[in-house]
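One protein chain omitted, others in place.
We just call them A and B in the order they show up, numbering each chain from 1.
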Amino acid sequence: MQVEGFIQDGGKFLFGRLSPGTEFLSGIDALCEKFNVQCGSLVGCLGSLSRAVYTYIYPAPDQAVGIKYYEPFILETPAELISAQGTIGPNKGKRDIHLHCVMCDMNGNFIAGHMLPGCIVCATMELSILVAPENSIERSFDDESQFSIFRYNTLTNIKEEKL
Amino acid sequence: MQVEGFIQDGGKFLFGRLSPGTEFLSGIDALCEKFNVQCGSLVGCLGSLSRAVYTYIYPAPDQAVGIKYYEPFILETPAELISAQGTIGPNKGKRDIHLHCVMCDMNGNFIAGHMLPGCIVCATMELSILVAPENSIERSFDDESQFSIFRYNTLTNIKEEKL
Partner (left out) sequence: MQVEGFIQDGGKFLFGRLSPGTEFLSGIDALCEKFNVQCGSLVGCLGSLSRAVYTYIYPAPDQAVGIKYYEPFILETPAELISAQGTIGPNKGKRDIHLHCVMCDMNGNFIAGHMLPGCIVCATMELSILVAPENSIERSFDDESQFSIFRYNTLTNIKEEKL
């Protein structure tokens, strides 16, 4: 079993809100930029979207870990953004966000997945982020899974260990 | 793009549990009251409900941001409370909670939404809250969206900025 990670004392939080019409991923990026947050974990996210763009996996036995992602799904009607979780860190020097959301459409149906650019905030989006140290979480191409994956604790000066 | 928020050092957590029969929103309020938490973000919530009252949005093109909420839906059978996220802060001087939950009924069906008063805890409810400074998050009527919305960083003495 491989387990990697780090522990952080005296945690910092970033709280914020996106207003109507904001592109969702760009808004999270702008909030992090303003408060100089490079790495972290999105642990609170509720509001609504007027447009959602997302994907999810399907089995592909010929792939390294047996999955592929569909081409983007686009929902052009408003959806309640029930909750979300995400990981934030640099990817080739730019801040990148791995974001998963649960949504609910106007009929109460489940919509969820890995979010892509093009989602638009409807009424509001309330965000809570656990702030991690700089360079503690970083995304890069991973040979094992053949995906771009966040790795932990690759370049840190914090209390840490790796199994 | 409008982005508002604040960053907080040395985060505080509130952990707690609600017991069977507790009204859900009142229980979160009582936990916050006991530990003098006025503002925060609910980031962990799992357990079960014996009754759920909730709503979600539907398109209403004549409204400011194009949505309305349905009249309450009521589920009178037990449901697994899979997870929840929420925002806590004062609204006209009283603590208010914006709470979104994902539930699963006895057939494994998705139920989710914006929770309303009248939900009852079944076996247990385990809660984790990120505590924000007093007066850092506040709910009031928002002209832009025409909803009562939590705003961030309106009256604070903490390290903060607004775009």
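By our rule, a residue touches a chain if its C-beta (ideal position, glycine included) is under 8 Å from a C-beta of that chain, and two chains touch if they have at least 3 such contacts.
Note that the structure is a prediction, hence the values are computed from the model and not measured.
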| item | value |
| --- | --- |
| Residue among A:L14, A:L49 or A:I111 that touches the chain left out of view | A:I111 |
| Touching residues on chain A - with respect to the absent chain | 1-11, 41-43, 56-59, 65-67, 73, 83-87, 98, 100-102, 110-114, 130, 132, 136-137, 142, 144-145, 147, 149-152, 161, 163 |
| Hidden partner chain, residues of chain B it touches | 10-20, 22-23, 26-27, 30-31, 34-35, 37, 43-46, 48, 50, 77-84, 102, 104, 106, 108-110, 122-124, 126-128, 130-131 |
